[in-house]
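So that we are looking at the same thing, I have put the structure below in structure tokens.
Right, chain A next:
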Amino acid sequence: MMLSLPQLAEAFGQLLRNGATRPEGQAPEHPGSPGAANLAAPATACRLTDYALKGYHLDVTVSPGEVVSAASLLDGEGFALDAITGLDWMADGQMEVVYDYFHPRNALRVVVRTRLPRAEPVVPTISTVFPGANWHEREAHDFFGIRFLGHPDLTPLLLPEDADYHPLRKDFALS
Partner candidate 1 sequence: MNTALHLAEPYRLLLFLVGTLAFVGFNAAYLVWLERKGAGRFQRRAGPTEVGYAGLLQPVADAIKLLSKQLIVPPGTDATLFRLAPMLVMAPALMCFVAMPFSDALAARPLNLGLVMVFAFGSIHVLAIMLGGWASRNKFAIISAARVVSQNVAYEIPMLLVVITLLMITGTTDLNEIVRQQGGGFWHWNILRLTANPLMPVTFVVFYICMLAETNRAPFDMAEAESELVAGAFTEYGGMGFGLFFMGEYANIVIGCSLATVLFFGGWQSPIGVWPGLFWFLLKLYLLIFSVIWVRWTFPRTQFYGLLNLSWKILIPLSLFVLVLSSVLLKFL
Partner candidate 2 sequence: MEPQTELDCSPLVRFAALDDLLALGRANSLWPLTFGLACCAIEMMAAGASRFDLSRFGAEVFRASPRQADVMIVAGTINKKMAAAVKTLYDQMPEPKWVIAMGNCAISGGPFVFPGQYAVVEGVDKLFPVDVFVPGCPPRPEALIEGILELEKKITGRRRWPVVKPQ
């Protein structure tokens, strides 16, 4: 199946429009956190990027509730999960989760990102879609304290079993 970039962008556009037109009462698959509602609606966007400058082809920003449907969409197109990264925007009071995807047969790389409130970073897990996400999410939880709703086991992966600190948060310092 040869997938072209415009088709994929169109599919994402569809997904984002659906998310935008969804009635307020019907939450997406996962409700997200109460904090997510208070936050100003995250800018959802889908734009093509210059591969030579960025290293990826498609940059998609979704609301926290839509990461699972984005993952399902990419799963259906035969993508594989590259990594899940946290990003601590302390100045903005936000936490960003970046999902990198690559395609094992085409030169296609997609970045899906979502912003969470820093005080309570909660996002639904995509380990139901990509089992490989399990470890990546545990790692993001280790480093940033991002909670992945529905994750089977969020015990520390790389940090000691009893670790209660999140070292890659910008305000982390050993006492």
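One rule holds in what follows: a contact is a pair of C-beta atoms (placed from the backbone, for glycine too) under 8 Å apart; a residue touches a chain by one contact, two chains touch by 3 or more; residues count from 1.
In picking the candidates, the idea was that all candidates are chains of the complex that A comes from, given by their letters.
This is a predicted model, so every value here is computed, not measured.
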- [ ] Could you work out which candidate touches chain A in the complex, given the options 1 or 2?
- [x] 2
TODO: In the complex, go through chain A and note every residue touching candidate 2.
DONE: 159-161, 165, 167, 172-174
